[in-house]
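Presenting chain A:
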Amino acid sequence: MADALVWLVALPLAGALATLLLPRAATAVALATGLATGTAAAALLYGVATQGPLHYAIGGWTAGLGIALRADGLSALLVTMTALVVLAASVYSSAYFGDGSQRARFWPLWMLLWTALNALLLSGDLFNLYVTLELLGLSAVALAALGTTTAAVQAALRYLLVGLLGSMLFLAGVSLIYTGYGTLDMATLAAVVEPGPVVWPALALMTAGLLLKTALFPLHFWLPPAHASAPAPVSAVLSALVVKAAFYLVLRLWVDVFADAVTAAAAALLGVLGAAAVLWGSWRALRAARLKLLAAYSTVAQLGYLFMFFPLLHALPPGPARDLAVGGLVILALTHGFAKAGLFLAIGVIQQRSGHDTIGELDGTAQRLPATTFAIALAGVALIGLPPSGAFLGKWQLLAASFATGQWWWIVVTAIGSLLAAAYTFRVLGRAFGHRPYPNQPVTVAREEWPALLLGAAAAVLLGLAGAPVWKLLEASA
Partner candidate 1 sequence: MLTAQWLYGLTGCVVVALGLRAALLHPSLLQRIVAINVMGSGVFLVLIAVAYRGPGVAPDPVPHALVLTGIVVAVSATALALALVRRLRAERNDG
Partner candidate 2 sequence: MIDVLAAVLILLGLGFYLAGSIGLLRLPDLYARLHALTKADNLGLGLLTAGLALHAQDLFTSAKLLLIWLAVLAASAASAHLIARHARRRETGT
């Protein structure tokens, strides 16, 4: 079962090479490899559920010398979400890209992005994380630059420069860790590391690099233009998966590897930045003129919720309350992934069919594109955190943990954030249901609307009603 770890990286990489060698059959090859990788992700999830954390030493060398791939509950769930979101977006892309040469350039980069995501989520070695972060950054920038407008190229260039700065800071932190402990393997580090003059600066540098890449509040300026000007399936994956991979790394470093080097003040700082991101992101989303900008700022806000969990997790002693909070964090991350991907795909349909995505002129969209508007509504439910959605469970645990630790201010921020989220969602839906003088026939684009609908439904209903296995899986692999 541990072989699934290798196949999850090797298959998309092989897919990238195959789509590059056979440009005419790129779509078919990409979808086939995607299905294979999806089954590998399912096998991994099953393996972690039954046997607990999986471990694979590449080349057979011991962890310190060689590189180890590891998967516990958290990374298995994120790998599965990545597989589902990328598969849905791949089906969407097969209809979205018009002509052959654009499609031939898209698929290899798309599979390389998937390789980078899986390699990052499964890696157990710090320098290997640097290489995967670079692979993720470069493929994301190359995909974002597929947009034909000047704004897309300018946003992609700024995204690349910020990404390179983030990677360099991360590498500086890794070199300090190697100076102090002589090993790069995260498992051995977790046992050896103790708070001290080497770990704090190293963790601060690595975190600064990762916060740049995950666009937490003060460092989020590059995200809205990059995500708003990229093609729709690329924006979906950028918002739902790429920024979340960087968040996953911060979580892995702070909660798992360097857990006892983390101070309450540092965790509180992340919480405050998260709270600021929630308020600022939601406010800018409310005032956004275009749907894509709204979705991009909503990403900045939703990531803020995830960072608000850090002070709570630091305050909660290990026990059932903490496991519930960790489960809440994971399910909130998963729900945002599905919902944001569905939202961006739906916005792509609107943009392609009506030539623009300005919110002001959305009148009659509900009549013309009923399924797409329904998908946006489902995604909205999940972004707000209304009951049937997974986000409701996540925010509930956030509130419960705030009560348990007595840090009440996170409750206020969550309430305001959810209110603002409701405001910007209903603003869009209200405009979409506005009547036009002469209603035109509804248009359905099956291959583009089904993925958006399924992702929205997964976020709004499936994760809410069938959320229990997430907690069980996290405990099984704790």
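Candidates were picked such that all candidates are chains of the complex that A comes from, given by their letters.
In this text, a residue touches a chain if its C-beta (ideal position, glycine included) is under 8 Å from a C-beta of that chain, and two chains touch if they have at least 3 such contacts; residues count from 1.
What you see is a predicted model, and the numbers here were worked out from it, not measured in a lab.
All listed chains 1 or 2 share the complex with chain A, though the touching one is 1.
The residues of chain A lying in touch with candidate 1 in their complex are 127, 130-131, 134, 137-138, 141-142, 145, 150, 153-154, 156-157, 160-161, 164-165, 168, 171-172, 175, 178-179, 184.
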